[in-house]
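So the structure is just underneath, and the comments pick up after that.
Missing here is one protein chain; the remaining ones are kept as they sit in the complex.
Here the chain labels run A, B, C and D in written order, and each chain numbers its own residues starting at 1.
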Amino acid sequence: MGLIERGKLPKPLSHLLGLSRSYSLWVYQWGLACCAIEMGACFGSPRYDVMRLGVIPFPVSPRQADLVVVSGTVTDKLAPALRRLYEQMPEPKYVISMGSCANSGGPYWDSYSVTKGVDQIIPVDVYVPGCPPRPEALLEGIVMLQQRIRDEDMAERWKGDPIVVG
Amino acid sequence: MTLALELAYWQQLAIKVLAILVIVPTATAIIVQTFLFKMMAHMQSRLGPMEAGPHGTLQLMADGAKFVQKELLAPARADRRVFTLAPVVVLLSTFLLFVVIPAGPGIVAENLDLGIFFALAVSSISVLGVLMAGWASANKYALMGGLRAAGQLIAYELPLVLAVVGVVIQAGDLSLQGIVRAQAEGEIFGFGLIGLPFVLTQFLGFALFLIATQAELTQPPFDMPVAESELVAGFQVEYSGLQFLYFYLGEFGAAFAFSALAATMFLGGWWVPGLDLEGGLLANVVGPVVLFAKTMAVAFVIFWIRFTYPRLREDQLQSFAWKYLIPLSLVNILVTGAFKVIF
Amino acid sequence: MPELPGLMKGLNVTLRTMLRPAVTTQYPHVKEAPPSRARGVIALKEENCTVCMLCARQCPVWCIYIEGHKTKAPPRRAGGKPRTVQLLDRFDIDYSLCMYCGICVEVCPFDALFWSPEYEYSEPHIADLLHDKDRLGQWMEAVPEPEPLEAGAVAKKK
Amino acid sequence: MSSAEPGAGDDPARRPSLPAEEVTDPTLRAEVDNPADANVPTGAEAAPGGGTSAADAPPLPAAGAPAELSSEQTPPQGQQRGAAGPDQGLADVAGGDAGSPESSGHTGTDPPVPAAPANPPPVQGGATVPEQPPATPRAVAAEGALARQAKAEQADQAAEAAAGAGLGEEPDPGLDQPRRDLVERLGTALDGGVLDVHIVPGVDVWVRVGIDHWHRAFEVCRHHLGLTYFDFLSAIDWLPSPFGRSEDTGTDEDAGADDRAAGPGGPGELEHGVTGGSTRFQLLARLVSPTSHLGLTLKADVDDVELRAPTVSDLYPGADWHERETWEMYGIDFVGHPNLVHLYLPGAFEGHPLRKDFPLLAREVKPWPGLVDVEAMPGEAEAASS
Partner (left out) sequence: MSMLTEHQQRAYIGGQAAEARVNLELETDGMTLNIGPQHPATHGTLRIITRLDGEQVISAEPVMGYMHRGYEKLTEVRTYPQINTLINRIDWLSSFANEVPFILAAERLMEIEAPPRAQWIRTIFFELSRIANITLFLGEMGVQLGAITAVFYAFRDREHVLNQIEAATGGRFHPNYDRIGGLKEDLPKGWVAETKSVMAKVRDFCDEMETLVGTNEIFETRTRGIGVIPVEVALGYGLSGANIRASGLDWDLRRDSDTPLAWKEVDWKVWTHPDGDSFARYWVRLQETREATLIVDQLLDGLPAGPIMAKVPRIIKVPPGEAWVATENPLGEMGYYLVSKGDLGPFRVKIRTPSFNNISIVPWVLKGVYVPDVITILASLYFILGDIDR
């Protein structure tokens, strides 16, 4: 387990740790469909440049990542791979579901091979609407996630009770 | 370190170890912050970290604190002891490198008279750490990354050492302080003001040293072991949390150490015209600043190449080392030797 | 080693870019307005809506839910008999399902639906992505004026 | 390793009857020597610098292109890097083929030259934008466009005439000679295999063959008719869907045109498309000639009971995946296919999705938002509501 035990931490220390977690979100490159190109534009394009917010798109293996942006259509064939990837990430991890396909199946809501919404497989922290959402919309989602991380209470996260979705 | 007050040997040792334990992480932090984040960003016409701290300066503080909170995972079939030992070995080789680098007339951890020989020997320990990591992670990608790293580092040790031999012949002394003094006292055809930084006469050696350093640090164009697009982060693929931080620290610490070595051997180390060699308060204060500036210049070139070039394939990389670098370095030694004998 | 113009020129490109100012707009502080025709969110003008259900039927992802009822409305002219008019009870658009295609805005015969380039409404809970009637009304202020067309274009008679 | 298809060496000799203007087009012959000439709108680009050798071929008239760089092959970075590329690179490539007409596929057994010899990458000075590509005089393009207009008008009148008649000949024989000729030669080669032909002049041609002639038809197309480009292979299920779009309100007349009520419950009558057909499943494939750009759509009825068809992946390696997809989506078994396994769907998927009787469950389960109608006035009687 990380340094933080299940016990309660003094307020300023947990706030400081929350600050450090929010300013250094190493995001894992997991692109699926058209949203992946908008995510690439958000991470890679100098016009939006997500590194300003401290979200660093360097890690290529899930072991070093603590945020994964599910950007695109999750099909039934891909669901087990996505689930295994989520389990490989070390614990304080966060998920952003980007685009209608990841939120609820989007344009393929009636297809026979698409999973209707990624929150059936992994718990999601922030839903970014759009098809595909603009890079600024993803930036707004990340800023909202960073705000939630800052005032998040680590002890309650370690209790291990499943995060209630939605 | 000849300080005014007499200290027992172990007290001096404690101060030296403490100094190195403080200098290396801060130096790495400065390197990573300026080059990996800021310079790379501006080279790609973007801004790099801005939110954490004023103008993004505390970004590394946040990274460090976050990595401390991460869960330490290890694959089930991994060989647990070797798995945890590997990052420490890589980090060890970086720390030991700093023992011999002089930052001023009096400021050097241990002025071994076999200084440069010791530095090069220590730098090859990291190959062991890489192999241990590659094997212990019980992961196909890590294994291939580890083997490639071993092959590459050994192939590039040779030109690294041979490039240094040219310098040693010209300086006539193995200890780094001696090399700095030789550069300070030498003169070019009688004009002695700026001394004789070896980069002027040993230009070929300097180029070879830089190319070999690029390969030692597994940076593009020689970053086959950690080639993201094929081997998914090579041997570091299974490491998370603090252990990954060690690798990260080791990699950029080695970058700082090697550029400091290059600055000392080729650009005149901590000496600048006007500093007297014997030591005195001024030299001991100005020396480290000069060394730091020269090191940053060399590191700039290294990272500049890193962000621009595509990566060589494994066999092209090896043939480039054996067919081009080593013969060139032998020629360099021959020429330096001949000049040494004639003049 | 073949001669190096290619390698050197590459270095030159990155150095030149480094010396030029960066093109980043710092999002949370500086927000760039998207073009006026951008399809960010759908706004509802409730008075125009006559509950004709056309938009709900043409939507490819079935994400518009409408309920309405008939009432008597005061006659247009003083002495006339009261008109039966359809009033809107519920008009929800589920933005987690919507594919932003614009068919509903186009097919609406009474110009009740408009596009607004607003894009900042991500939610921590998926249920909040179902915008109800008055939330869609709030988006109305963000709807821009239809902009003039290029020279040589023939204005499409609405 | 599948090398180029076997035994293609002999086909130029065996194709005397292809109309002269198709292959040995005099203008092409003339063009062989000055590549920069008119860019023939329909025919393939002429062989550049062919004939004797590249060196003395007249340099491309692009203004400012230094003469000696005319047919140098290195990309237009202009300056020579490293060892100068052997000058004969292009000539050797084009030289081999200059003589024979650039028929489709490679001609002789000597190193196969690209079917239509490469259009030389004209070398422009420096890394700046290569200046205007070699001038294809606007006049020719315009004149080519006029010719096309004329042909399009002919096509339109003929199309009305031909659209109705699924079967049978075109009303006026003089039209679209290349396609009629293609079908003729296919018919003679299959002797009786061709069941039905439909030509839309100037646009497209469909041919329906018997299922046992399916493999033979591909063989003829590839080796003799020069249709070496494999476009795609799929199937059509002609059964009208029993589910409709489940967007039926029963009240609106336009939306519910093919809704559940109107759609025939059982298979009912199967009316087929362009070239008719008798069974429910019909194979559909398209081959194109990369030089004359004529496309041919082949159709064949698959017997409803055993659903079997011969594979063509030995003739066209590209067909391998298309047949796997068709098997997965329709259940048509391809005899002789190397590995007929699932391509898209996970292993445990039962059923064939593209069959019309495969339901899309989400549309059945979720109530259609358009179904809701406006409730009546609270006071009024129910009957009054629409």
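Note that a contact is a pair of C-beta atoms (placed from the backbone, for glycine too) under 8 Å apart; a residue touches a chain by one contact, two chains touch by 3 or more.
What you are looking at is a predicted structure, and each value in this text was computed from that prediction instead of being measured.
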Partner chains on view for the chain not depicted: A, B, C, D
Per the touch definition above, residue among D:I236, D:L307 or D:L371 touching the missing chain: D:I236
Contact with the hidden chain (one of B:Q44, B:S137 or B:Q152): B:Q44
Touch with the omitted chain, as defined above, among B:V130, B:A149, B:A283 or B:L312: B:L312
Touch residues of chain D, complete complex, unshown partner: 1-2, 4-5, 39, 41-42, 44-45, 73-77, 81-86, 88-90, 92-93, 96, 105-106, 111-119, 121, 127-130, 132-136, 138, 141, 144-145, 148, 151-152, 156, 159, 163, 202-204, 206, 228-232, 234, 236-237, 240-241, 243, 245-246, 254-255, 257-258, 271, 273-274, 284, 286, 290, 293, 295, 297, 316-318, 320-321, 329, 342-346, 353-354, 356, 358, 360, 363
Contact set of chain A toward the excluded chain (per top definition): 29-34, 36-38, 40-41, 44-47, 60, 72-73, 75, 77-78, 81, 85, 107-108, 110-114, 131-132, 134
Footprint left on chain C by the chain that the document does not show: 2, 4-7, 9-10, 12-14, 17, 23, 34-39, 58, 60, 99-103, 106, 115, 147-154, 156
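One rule holds for everything that comes next: only the chains that are shown with their structure count from here on.
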Chain with minimal offset from the mean of all protein Cα atoms: A
Pair exhibiting more inter-chain C-beta contacts, B-C or A-D: B-C
Centroid spacing, where centroids are CA-atom means, of chain A and chain D in whole angstrom: 44
Chain centre separation (chain A, chain B; CA means) in Å: 36
Rounded Å distance between chain C and chain D, as computed from the means of their C-alpha atoms: 39
Overlap residues in chain B, where contacts from two or more other chains coincide: 41, 44-47, 50-51
Multi-partner residues of chain D (each touching 2 or more other chains): none
Chains touching one another, given as label pairs in label order: A-B, A-C, A-D, B-C, C-D
Complex contact set, residues of chain C against chain B: 1, 7, 10-11, 13-15, 17-18, 20-24, 26, 28
Chain D residues within the chain A interface of the complex: 344-346, 349, 353, 358, 360-363
Complex contact set, residues of chain D against chain C: 79, 81-83, 247, 249, 252, 255, 366, 368-370, 372-378, 380
